[in-house]
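This is the structure, below, for whatever I ask next.
With one protein chain withheld, the remaining protein chains of the complex are depicted in position.
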Amino acid sequence: MLEFLKKIDRRVIYLCIALSVIIPMLVGVEFPVPTSPMTDQVYEAFNNLEPGSTVIISADYDAGSQAEIQPMTLAILKYCFENNIKVIVLGLWPLGANLVENALYNDKVKISPDRAKALIAEGKKVFVISKDTASCEMTIEERDGKFVYVDEREEGKDGEECLAFSPEDSYYVKGVINAIDREVKPGIDYLNTGYKAGQVVVITQMLEDVVGALETDISGEPIKDMEIVKGLKTINDIDLIFSLSSGTPGAKEWVVYANGKKNVPVACGVTAVSATEFLPYLNSGQLSGMLAGLAGAAEFETATGYDQGKATEGMSPQSFAHLVIILFIVVGNIIFLLEKKKS
Amino acid sequence: MKRTIPLIITFLSALVMIIIYFINPAHVQKFENGVFEWIRIIGAFALFLGLFNLLISHFIKVRRNGMNAVYSIALIVAFFAIVISGIFFDSENPDGTFQFMFNNIYRPLSSTMFSLLAFYVASAAFRAFRAKTKEASFLLVAAFIVMLGRVPIGTMIWGKIPVISNWIMAYPAAAAQSAIMIGAALGAISVSLKIMLGIERTYLGGEE
Partner (left out) sequence: MKKIFSIVAMILLLGVSAFAEAEKSTKLLETSRFPVLIGLILFAFVIIYYIQKAKSGQHIFIRRIAGLNAIDDALGRATEMGKPVLYVPGIGGISELQTLASISILGHIAKKTASYETDLYVPLRDPMVYSTATEVVRESYLGAGRPDAFRENMVEFLTSDQFGYVAGVDGYMVRENPAANFYLGSFWAESLILAETGNSVGSIQIAGTANPSQLPFFIASCDYTLIGEELYAAGAYLSTDPKSKGSLKGQDMGKLAVMIVIIVFALLNVVRNATGMESLSNMLNWLDKFFAMKG
């Protein structure tokens, strides 16, 4: 037995981890997610903002870390727009701003059955995954006052009435912009300025002249006459900076320059593997809060009452994966102790 | 002379940037922005140089027709596919070719690379996390608590786990991080000084 455990192939470990993630996702296990003090601080930072405040979201990540960061993006955009907080986005990483744009217009966002009904009634496209659809994704539309499935497959369910809007089913829309009960106007409530090359240089230029440093929006249009930037001069006119950060440049640079030099509140969302690095900044008050990895995103969803969030869904696979890792560490130590005893 | 002029430029640039830090930004903003603009321009040219090197190097590998030429072909094809779709097709159109490739090829591939972390954390922990000494045993217990405390299942096992986990993160872990960061910051200042004074000059190429 000892020999077998000693020679355990690393691919067996990989397989166990894969299963610990896949099985809870298929079975659909859900856990209630309590919040941690770090996340509460982030929530407080957003909650203390008056309607009409301006937040900068710095998208300092790319597609690699989107599994952890993108749920934060979705939850934060949703919270800001629902609470009438203006959002200015920039990307210190080439693809970050593009990912935020995707979150706003493209990514599937889970909504409640009631919201789904309201959106279908407005003629918007709503996707559904339910037992009725045999776990396939379909859209629902209103035909002659009835909610019916749209199914383009042969012998599909096309035209069949969708009767039950059950909370067990999953309803999605494309983009945060459709998930909220308020019209978000680009240039007034939201501005994506796209990728800004220059890393730290961009931050330092923004300290004294935000509009001059950002110059154009994601499609290259000048931003200086847009309503969202009216009265915006230095970084001190920004109420909160939130860095979605998976490396450098990112949250650390915002803390050093925007908070360190100009005292602007900075909060961040980071990948779990780099979270510990920001603890000293959090303790010293230089960071106004931190969302640490997918767990942090799930906690923020709980704090903002968004219980259908993507991160909350990911918590059960993550819980089981953590248990499997602990199990392997225990097995490793049993092998070690048995070997020690033998020798 | 080959070294003297770069060293003088380095010394002066560093000195000016240090002085600027202690001057009210209103007085030096234009100058500072100008300097930063130079950095951005140099960066943009360096990127072209880098891409040029990448393509040349892979074209050479294909021409040599070695065992791994197929990887180089894949790189060249992917490179031009993205460049052409970004320049000649509407890259902003959410249903366009560029966005299609970004959403359906690039994003899943990048996420896959990142997800390897989960597998590697497990195998590294299994191999290296051993209670060899009393201190290592303490670390092990702390690791279990933090791992459980960061996921909802920890609360279900025992309500106090997240509390203890938060305490470990906020105090012992943060203290250790701060200590490493202070040491590193002093090291960074020391390296900066050596660069400024011309003691450390390897970055100029070779010679100490």
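For reference, chains read A and B in written order, and residue numbers begin at 1 within each chain.
Criterion: a contact is a pair of C-beta atoms (placed from the backbone, for glycine too) under 8 Å apart; a residue touches a chain by one contact, two chains touch by 3 or more.
Being a predicted model, the structure only gives us computed values, none of them experimental.
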Absent-chain contact - pick from B:23, B:73 or B:141: B:23
Candidate in contact with the missing chain, chosen from A:64, A:269 or A:314: A:64
Missing-chain contacts mapped onto subunit A: 10, 62-65, 94-95, 199-200, 246-249, 260, 263, 271, 273-277
Hidden partner interface residues of subunit B, rising order: 8, 11-12, 15-16, 18-31, 39, 42-43, 46-51, 53-54, 57, 60, 68, 71, 109-110, 113-114, 116-117, 120-121, 123-125, 127-129, 176-177, 180-184, 186-195, 197, 199-200, 202-208
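Criterion: only the chains that are shown with their structure count from here on.
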Chain centre separation (subunit A, subunit B; CA means) in Å: 21
Subunit B contact footprint on subunit A (complex, rising order): 8, 10, 13-14, 16-18, 21, 31-34, 36-38, 62-68, 95, 98, 102, 105-106, 197-198, 201, 204-205, 207-209, 218-219, 261, 272-273, 276-277, 279-280, 282-283, 292-293, 295, 298, 315-316, 318-326, 328-329, 331-333, 336-337
Of subunit B, residues touching subunit A in the complex: 25-26, 29, 32-33, 36-37, 39-40, 43-44, 92, 94, 99, 102-103, 106-107, 109-111, 113-115, 117-119, 121-123, 125-127, 129-132, 140, 143-144, 147-148, 150-156, 162, 166, 169-170, 173-174, 177-178, 181
